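Working notes for the structure below.
Note that one protein chain is taken out, while the other chains of the complex remain in position.
Letters are used for the chains, namely A, B and C, taken in the order the chains are written, and counting of residues starts over at 1 for each.
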Amino acid sequence: MNESNGDKERGQTEVLSLTRKDFASDQEVRWCPGCGDYSILAQVQKVLPTFHLPREKYVFISGIGCSSRFPYYMKTYGFHTIHGRAPAVASGLKCVRPDLSVWVITGDGDALSIGGNHFIHLMRRNIDLNVLLFNNRIYGLTKGQYSPTSELGKKTKSTPMGSLEQPLNPVAVALAAGATFVARTIDTEIKHLQQMLERAQQHKGTSFVEIYQNCPVFNDGAWESLTDKATRSDHVLTLEHGKPLVFGKENEKGIRLHGLRPEVVALDAVAKDDLLSHDEKLDDTTLAYMLSRFDMPQLPVPIGVFRAVEKPTYENLMQRQIDVAIETQGEGDLEALLHEGDTWVVQ
Amino acid sequence: MNESNGDKERGQTEVLSLTRKDFASDQEVRWCPGCGDYSILAQVQKVLPTFHLPREKYVFISGIGCSSRFPYYMKTYGFHTIHGRAPAVASGLKCVRPDLSVWVITGDGDALSIGGNHFIHLMRRNIDLNVLLFNNRIYGLTKGQYSPTSELGKKTKSTPMGSLEQPLNPVAVALAAGATFVARTIDTEIKHLQQMLERAQQHKGTSFVEIYQNCPVFNDGAWESLTDKATRSDHVLTLEHGKPLVFGKENEKGIRLHGLRPEVVALDAVAKDDLLSHDEKLDDTTLAYMLSRFDMPQLPVPIGVFRAVEKPTYENLMQRQIDVAIETQGEGDLEALLHEGDTWVVQ
Amino acid sequence: MSETVEKPIEELESVIIRFAGDSGDGMQLTGTQFTNTTALLGNDISTFPDFPAEIRAPAGTLPGVSGFQLNFGSRRILTPGDSPDVLVAMNPAALKVNLRDLARGGTLIANEDAFTAQNLKKAGYASNPLEDGSLNGYQLIKVPVTFLTMQGLKELGLPKSTAERCKNFFALGLLCWLYDRPIEPTLRWIEERFGKLPEIAEANSTAIKAGYYFAETTELFPKHYQVKKAPIEPGKYRKITGNEAAALGFVAASRLAKTPLFYGSYPITPASDILHELARFKNYGVKTFQAEDEIAAVTAVIGAAYGGALAVTGTSGPGVALKSEAIGLAVMVELPIVIANVQRAGPSTGMPTKTEQADLFQAVLGRNSESPVAVVAPATPADCFAMAIEACRIATKYMLPVFFLSDGFLANGAEPWKIPALSELPSFAIRHASANGGETFQPYSRDEETLARPWALPGTPGLEHRIGGIEKANLSGNVSYDPDNHAAMVKLRAEKVERIANDIPLLQVKGQPEGDLLVLGWGSTYGPITAAVEQAQHEGLKVSSAHLRYLSPFPRNLGEVLGRFDRVLLPEMNMGQCRMLIRARYLKDVVGLNKVKGRPFMISEILAKIHELLEKGERA
Partner (left out) sequence: MSETVEKPIEELESVIIRFAGDSGDGMQLTGTQFTNTTALLGNDISTFPDFPAEIRAPAGTLPGVSGFQLNFGSRRILTPGDSPDVLVAMNPAALKVNLRDLARGGTLIANEDAFTAQNLKKAGYASNPLEDGSLNGYQLIKVPVTFLTMQGLKELGLPKSTAERCKNFFALGLLCWLYDRPIEPTLRWIEERFGKLPEIAEANSTAIKAGYYFAETTELFPKHYQVKKAPIEPGKYRKITGNEAAALGFVAASRLAKTPLFYGSYPITPASDILHELARFKNYGVKTFQAEDEIAAVTAVIGAAYGGALAVTGTSGPGVALKSEAIGLAVMVELPIVIANVQRAGPSTGMPTKTEQADLFQAVLGRNSESPVAVVAPATPADCFAMAIEACRIATKYMLPVFFLSDGFLANGAEPWKIPALSELPSFAIRHASANGGETFQPYSRDEETLARPWALPGTPGLEHRIGGIEKANLSGNVSYDPDNHAAMVKLRAEKVERIANDIPLLQVKGQPEGDLLVLGWGSTYGPITAAVEQAQHEGLKVSSAHLRYLSPFPRNLGEVLGRFDRVLLPEMNMGQCRMLIRARYLKDVVGLNKVKGRPFMISEILAKIHELLEKGERA
């Protein structure tokens, strides 16, 4: 967990020339063989150098879970906190250190079960953090209980006859809570995953990225129909801003709106102009919300950016109040503060 | 807090003849003069007798806050728990006692700040509880800090220069979390409030009712534009299942959809058929979600039932698994259980 | 102001007044104004408000009663006073709730206009106590306050309800004459406060004058009283409550440490006022964060500490319970945070507006596994300033969580505070680790003296490292499941706390350094204990007192001090929590005096116990 600090004095040129390896710590990666977390780690380590930020400016903060071991593998600052609380720890950090690039790494249990409250409040606060939720629809670290994103009827150790709850849809919940940036991607979609990471980093405000991740040990194949070559193109809809919603092996299918009801149409029968178009910049979240609800078998599952709108960030508003207070009342003076209010002198 | 129990042996006829007074406990009501909570209490006490359930079948469970003192004033079973946890306490109770009519009383801080996690999980579990959220957009009991539903820029004791967070929309969050019944009403709309309480009681599954409530002491007039006679009809849209969305003093205005964008239109210019119609029974929550986002000044604020769909309740599914297990494995026998697995005899 | 014939004036050494009325009657304001005037006159003072639990319970009811007690004198005043000499009762409910505390033979000033049939019923009186002789044991003075106020304001032509609402100022005027306090400071205050509402300002000014002149004129008051200046240390003073002092202390610590303050909190009685106070100090760079719950508050604070802020979270007992898991994280990652707990009566929700000091166990021992922290406790409202700074100093120097244990009594109680010169404040420099030419950075290396690990801030080139709640290898900070490392780290974390004992003052004994009896205290019991022991010493008893402001670790000489006394009495507003810690550690048979009534100790209660113990044992 140590770094030599020989690179203290490096200049901008060096920063520019960082590579993927520069972001790999000396700790052995200890996920199970075949775990989707490996790919996510690799993509993060690949894109970070392209942001031209020096390594010390990155902080990875996680809760508890398999996914939350992520910070140990990054040669940046890292904090493996407690279960569910990474969003709050990261919020405190970002409030006092807006200069840092802070990433929250969390799992479906960590973010949505024990951490659900911090999750929704982070979304509405719009603190400039990047949140990566590794959704494997299972509790990995505790060896396979169902999670808040597990499908109804899921059989696990804790639910031998099947679970009884409707799964939470992380994208829908984030949108409803007011998230300004919401995206979804898949561990195996390497390029797309990289793009989403870049978009998240570019966005000022809370960026939420749900990543479908496979847990080969406790929930193998959870996303198979989206990753399997044979079915992938019929089941995945890639969202692109300003573009009509099309999918299928030869982009032969599209989505049309019938009142408020989306339907799949064959492109040869329908003009492209009649298709529903994606717009990630809408202030109204209805479209994004509708898309978040698309699911198999009726509709393809969207990946990409659901929403990306600019709003003031919490930490900037916070700093602005301080600036205004100093402007109007003058920089605080301890002496004056102690002598504030009614005083009297005893001789 | 005591009741004489002379009515132990009463029969069905007596049950039928309960009145509002039978639901008032002997405790003095201690809200501030003019508090909106009084009206809500009165409506609850008025509608309960119409459900023809004996008093002992009702349980009111609350968290902490002004609103959460509610159970003390009901001559039923009552449990004033701890801050934010009423949904979980009520869930445990209902799981083991599906025979009871369990009501959760909560505030905007109680339900959405400290209790946000239990709130979303209650919604997705669909346990048959009635949740009344008294939304006064402020922390009343702790004397006036901003709450998760306070508007951005709210000046309070804890935010003298204004709050920094986008408010949460309770209806939108409940819908996104999968709530099967979601409604909204206003403390001063006595009849409508009563209707919503009735609908909540009729619904099997979690019924969530947001009640706009005025706190004259710390947030007076929060809902004024919706309750003021002069502006009310232009600002409030009453949802009715299967009916087009119209509002205004003389029902002269309606809502039309332009793609996914709702707009206010004058009814003389537009045919009623072109208006957006309400449908609370849709499995897809997009319409309900869109409505939940309606807000002044562009759009009127909807009250009424946003969604009411039947799904199996958690406690029934739970019981069903037990029934199936007993059917297939036989009623558990302690002797057999102790002797389960590999055993050996030592002579 | 005294144009009429002077009535005789009698000198008193000290007076205890309690103002009591409906929450709507403005008794807190009356009390505060009287206090401010009194402070300006140079008396020593101590005050304590007693709020109702409800925001605004129905007018005239018992739960709606609001009280404010003030003790002032020409000698040192250590507590708000055991039992009032004077009770001002603005309605029957106020009388009912407060009469039991009034000293036998004490003065009772009652607003007779409020003793209507309806109000009597609300307060549960069968007959009017002002008439039925039940108050014969007291000096009852019936004043038609409401009527006289309305009379006085008649000419202003105000709406009835507005005029009536001025009756607290009438009462204030009356008391001012009675205890020979000028009304000018209040007139000035009214001017400032209501300047923009001239009608209200005039009404209030008129009312206070009316009260003053009425008292001067009426035969109800044949004489009045004087309380001379107290021999107070020279200096500039202000009145301060514990919560105000704590807030100032945190800001001061931030300035002293040249480190911005981050305060994360979720509102809870009686701690919320610290948040409110700090939210005002934005021009001091203070960032306040109202979190979604206590868990978010403390974890955000841990994040802020990680980022290099002076990081403080504040709450009361139930909130600390929720924070326990995260405090354990701070112990493990050895980051400096301060947890201010303004204790209230429990368990569970308990009695939120009442005081208690029963969260000591929770602070010292209330986490999973071996999770040692430091604990400090202010002794008086003003001491909250000094101990808030101490908490910050210890946390940042030793890199660990520090509890600051205040309570409802300190938080809302007020006393005069001699404003310290900046030069008197402790200085504490904060050092952050920086890269050190090529050497491998060891996030869990340690300072030889304090055993603190380096505070290495994200953003510092070359110090990239990872921390977390899993057991850490010493030095490297890597995850470690090594059995011997774990044992070593458990001991290191405990030793770090123990070392603080070298860095805090020794326990001071007031009175003889050895003897029959030591009365030991901690936290807000300081006032009553000190007063009782001084009284006992005055009576010639061989009793001394000592006060713990550091609870973890204890001052180094505690064991030795205990050894010098035959017996040790430890009064606590709990069932014996500090007593247990001391008994376990020093095997000394410390005797407890335990009060869990949601109220501070009375001097007399402690004095009685001293008498009892010394009678049973030897008498000096």
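Methods note: contacts are C-beta pairs under 8 Å (C-beta built on N, C-alpha and C of every residue); 3 or more make two chains touch, one makes a residue touch a chain.
Keep in mind it's a predicted model, so treat the numbers as computed, not measured.
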Just to verify: which one of B:Gln195, B:Ser233, B:Ser277 or B:Gln321 makes contact with the chain not shown? B:Gln321
If the hidden chain were put back, which of C:Asp22, C:Glu325 or C:Glu464 would touch it? C:Glu325
Touching the absent chain in the whole complex: find that residue among A:Gln45, A:Ser101, A:Asn126 or A:Gln145. A:Gln145
Pick out which of B:Val44, B:Cys66, B:Ala90 or B:Val217 touches the chain that's been left out of the picture. B:Ala90
Subunit C, residues in touch with the chain not shown (by the definition above): 53, 63, 295, 316-318, 320-322, 324-325, 328-329, 331-333, 343, 345-354, 356, 358-359, 361-362, 365-371, 468-471, 481, 483-484, 486-487, 490-491, 493-494, 574-575, 580-581, 583-585, 587, 589, 595-599
Missing-partner contacts on subunit A, residue numbers: 28-33, 64, 66, 82-84, 113-114, 116, 139-143, 145-146, 148, 157-161, 163, 217
Of the residues in subunit B, which ones touch the absent chain? 1-10, 25, 27, 54-57, 59, 61, 64, 71-72, 74-82, 85, 88-97, 99-100, 117-118, 121, 318, 321-322, 324-326, 328-332, 334-335, 337-347
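Assume only the chains that are shown with their structure count from here on.
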How many angstrom lie between the CA centroids of subunit B and subunit C, rounded to a whole number? 40
Centroid of subunit A to centroid of subunit B, CA atoms only: how many Å? 31
Spell out, as numbers or ranges, the residues of subunit B touching 2 or more other chains. 113-114, 116, 148, 161
Residues within subunit C bordering two or more other chains: 282, 292-293
